[in-house]
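Missing here is one protein chain; the remaining ones are kept as they sit in the complex.
Presenting chain A:
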Amino acid sequence: MNAKQLIEENNKKRKLLTKENEKYYDDLLVYIRLHFTLSEQQTEEVLMEMLDHLIDGQKEGKTAKDIFGDDPLSYTDEIIEQLPKEDKRNIFQFVGGVIVNIISWVLIIRGIILLVFSQFTEVNNEINLLGVSVVSLAIGIFVIGNIWYMLKVTKKSLFNEKISLKTNMLKVGLVAAVSMAIVLAVARFTPEIGPSFSFDWWLSLLLGAILWLLHFIVKKKSRNA
């Protein structure tokens, strides 16, 4: 069974847990899955084993605490420490895929916007190299920084009944809003100096479509492999 099938089966089987056991297991599952530098296959296999164990134990009247101990955080850390790392190639492939996907959509949307606006008004289809580089970098930092912060907040709130989901959502939203404002300010105030070149709507659309198609084909191939 591959990781995807294991996840689907896990989703079905989790419904068999009592409310108390489900809470314990869910936190454990989310906490382990958040460490996505670990082998996905191995992660899902051990999660399934633990779920099966819990369901079997439940039938004998045992709780998750009886089985996995009353210190879930250090128990889970022990599991994480022993899980093998994901193949570097898979991580690069995944991150690369996400970046290519975003770039292709940016190009496609830019092409469409330029096309529509050029019907009514004169549009500037010049691209400034410095401006584009600085803004891309800012967006990259924005995305990585926000994901990192979200993971940090989530990890902290797992196994902890005192921290409510609402406060966390508020925190994450606030940080996202402030950093988005910084990105917009960077985009607005970066001076357009250095080389510029013209980049027509049809070229933008064409490049975007090609990139998207490439990404789609590679993704489909690796899924079937």
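Quick note on the criterion: a residue touches a chain if its C-beta (ideal position, glycine included) is under 8 Å from a C-beta of that chain, and two chains touch if they have at least 3 such contacts; residues count from 1.
Keep in mind that, in the parts below, contacts and distances are computed from a predicted model.
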Which of "Nitrogenase molybdenum-iron protein beta chain", "Hydrogenase", "PadR family transcriptional regulator" or "Acetyltransferase (GNAT) family protein" matches, in UniProt, the chain that is not displayed: "PadR family transcriptional regulator"
Option from A:Ile7, A:Leu34, A:Met48 or A:Ile141 whose C-beta touches the chain left out: A:Met48
Candidates A:Gln82, A:Ser118, A:Ser136 or A:Thr167 - the one touching the absent chain: A:Gln82
Of A:Asp56, A:Asp87, A:Glu126 or A:Asp200, the one touching the omitted chain in the full complex: A:Asp56
For chain A, the residues touching the chain missing from this view: 1, 42, 45-46, 48-50, 52-53, 56-57, 66-69, 75, 78-79, 81-84
